[in-house]
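Take a look at chain A:
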Amino acid sequence: MSGLDWLSAIFLLVGAAFFLAGTVGLLRFPDVYTRLHALAKADNLGLGCIVIGLLFQADSLAAALKLVLVWLLALAASATVSFLVAHRAWRRGIAPWRADEPGIRRHDES
Partner candidate 1 sequence: MLDPLPWLILLPLFWATLAFVRGPGRGGRLAVAGLLLQLALAGGLARQVAGEGERVYAVGGWGAPLGIDLAVDGLSAVMLLLAQAVALPLAVYARAYYAAHEEGARYFWPLAGALLAAMNALFLAADVFNLYVTLELLGLAAVGLVAASGGAGPVTAALRYLMATLLGSGAYLLGVALLYGAYGSVSLSILAPLLGADAPLAVFLAAALMLLGLMLKTALFPFHFWLPPAHGGAPAPVSALLSALVVKASFYLILRLWLDLFAPLATVAAAQLLGLLGAAAILWGSLMALAQTRLKMLVAYSTVAQIGYLFLLFPLATDTGSVASASAIQGGVMQALSHGLAKAAMFAAAGTVILSLGRDDIARLGGVSSRLPLTLFTFALAGVTLMGLPPSGGFTAKWLLMSSAMHSGQWGWVVVMILGGLLAAAYVFKVLRQAFLPVEAGTQFKPVPRLLEWPAFLLALASLLLGLRAGEVLGLLGAG
Partner candidate 2 sequence: MTMDLSALNQLLAVFLLANLVLALWRVTRGPTPADRLLAALLFGTTGVALLLLLAHAGGGMALVDVALVFALLAAITGTAFSLRAWRREEDDERP
Partner candidate 3 sequence: MSAGLLYALAGAALFAFGVAGLILRSHPLRKILAFNVMGSGAFLVLVGLGQRDGTADPVPQAMVLTGIVVSIAATALALALARRQREHGNDKEERDA
């Protein structure tokens, strides 16, 4: 495997590690807001690293640019949906998790 391939392999593995972090975050975090962090941040970074890793394997500039476009699109989609989910959750009255009162509470009742 040439130098370039090693570089690509490293980025791919780092990307996979971020995905793993995102999934572990999703499993461990208690409420929707924190899970949004896990999904929006970690997974997108993971996708970014994988895209960079694949850039090295791309056989033409056009293919490489298309990969970057896919990543940018994913970022835009992820940002919008994260905002909307958090916004709707708050409008629906779901309170962020608190250590002293675990469990799902409503912030508009208390």
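Everything that follows uses one rule, which is that a contact is a pair of C-beta atoms (placed from the backbone, for glycine too) under 8 Å apart; a residue touches a chain by one contact, two chains touch by 3 or more; residues count from 1.
How these were chosen: all candidates are chains of the complex that A comes from, given by their letters.
It should be emphasised that the depicted structure is a prediction, and the values quoted were computed from it without experimental measurement.
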Candidate from 1, 2 or 3 that touches chain A, complex-wide: 2
Chain A to candidate 2 touching residues, read off their complex: 1, 5, 8-9, 12-13, 15-16, 19-20, 22-23, 26-27, 32, 35-36, 39-40, 43-44, 46-47, 50-51, 54, 57, 63, 66-67, 69-70, 73-74, 76-78, 80-82, 84-85, 87-89, 92-94, 104, 106
